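Omission of a single protein chain aside, the complex is shown with its protein chains in their original locations.
Take a look at chain A:
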Amino acid sequence: MKLTVNGEAHEVAATTLAELLAVLDYEGDWLATAVNSDLVHKAKRAEFQLSDGDRIEILSPMQGG
């Protein structure tokens, strides 16, 4: 399925958000995820079914003012 992850095109076999994170090596408690501009809670990633064309944002802590 074709996805956009942090603005970049990806073609993956993963069907859930948790699988996608594992495939792309995004793992850890410090990550937050959103699909199509809506937050997907950490606890919901394993059951969250991805769809072709979904836009996924994976954010992590960064310096800020």
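Keep this in mind: contacts are C-beta pairs under 8 Å (C-beta built on N, C-alpha and C of every residue); 3 or more make two chains touch, one makes a residue touch a chain; residues count from 1.
Throughout what follows, contacts and distances are computed from a predicted model.
Chemist: Which of the following names does UniProt give to the chain that is not shown: "PTS mannose/fructose/sorbose transporter subunit IIC", "Sarcosine oxidase subunit delta", "ATPase" or "Thiazole synthase"?
Modeler: Of "PTS mannose/fructose/sorbose transporter subunit IIC", "Sarcosine oxidase subunit delta", "ATPase" or "Thiazole synthase", the absent chain's UniProt record names it "Thiazole synthase".
Chemist: Which residues does chain A use to touch the chain missing from this display?
Modeler: 6-7, 24-28, 30-34, 37-39, 41-42, 57-65
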